[in-house]
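Of the protein chains in this complex, one is absent; all others appear in place.
Now for subunit A:
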Amino acid sequence: MAAPAVRMFRRVEGLFCVYKPSGVHWKLVRDNIETKLLKGLNAAPSQPCPQEVRFLAQPGGDAEAPKGLTLSVASVPALSKHPLVTGPEFQYLQVGVGHRLDAFSSGVLVLAVGNGNKILNDLYRTRITRDYTLEGESTYGHITQDKLDRVLAMLQGANQKSLLMYSNVDMRSQEAYEMAVQGLLGPDGKSAPILTGLRCIRFEPPNFTIEVQCLNETQKYLRKVVHEIGLELRSTAVCKGVRRTRDGPFTLQDALTRHHWTASDIMQAIQQYKSSKKNKNYSRSKVKEPGLHPLEENTTDSQQNETNVEAVAAGGSRSQTLLSQRCF
């Protein structure tokens, strides 16, 4: 086996995130990444063709009986092991996608290679929230910032209620109180989409931008939310863009843009993720059943909340600097 290629493959296994541009199906992104990774892996120097010893009879031109033991020995390369005959070293790669993004949305898309797929499964069985930025456009002039804020607050309240409802815990118990204190209340597994946070970042009529943190959502649902906000405001609102800014621990900062979709950049991103995982002491394998080990879950979930807050603040501040640039 070609050792350099296999060593490179070990380095490529893991999780990383890319920035999916809008207008592109997520499957095309995944296929593109797989092709680029295979190209990088197969470009590694391969072993030379192994030699085979063969006995060739003397090429005697005349049709006579063979003259005794006249055979020559030759060491020829065994062409059956030549790369042009066997094909490239790596032909398929298992690249898995985390939460999917539909064709018109853009944003952070988490991908996993090889062994990383198992981690991906565990990661997504935990209660990880995602951050979105929704661009809306409304048509009527009677909408003001505080009306919008009021509607958003109402929506957030409704969602909090559904959060409690889906958490399958009796609201009047001590257990429920303790979980609420630690921020552990939430749905396990499949449930309706829940928005845990809603905030208006920018309001320039007719456009507005909302930041959302949610669980179990689809992008279609988020577009519906914008439409419903419009209805609540007694007008119409259309969603112009959905952009995922954070997916679990993966933020916009770590996302690779199209120009960085090469094997070396991806390897770097994976190394970065692995080292950050060690630093934050994430024990993902333990967080399989949220109910079973409340203590470990406490630490991880509170850490998650911290990172959520940090990410939101970071995301918010970054988008604000960019937006202030936009305003000139």
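Here are a few things to note about the model shown:
By definition in this document, a contact is a pair of C-beta atoms (placed from the backbone, for glycine too) under 8 Å apart; a residue touches a chain by one contact, two chains touch by 3 or more; residues count from 1.
The working rule: contacts and distances are computed from a predicted model.
Going by its UniProt record, the hidden chain of the complex is named "Transcription termination factor 3, mitochondrial" among "AP-1 complex subunit gamma", "Proteasome maturation protein", "DOG1 domain-containing protein" or "Transcription termination factor 3, mitochondrial".
Among A:44, A:78 or A:103, only A:78 touches the chain that is left out of the view.
Among A:97, A:134 or A:255, only A:255 touches the chain left out of the display. Within the complete assembly, residues 19, 21-24, 52, 56-60, 62-71, 78-88, 106, 243, 252, 255, 257-260, 319, 322, 325-326 of subunit A touch the chain that is not shown.
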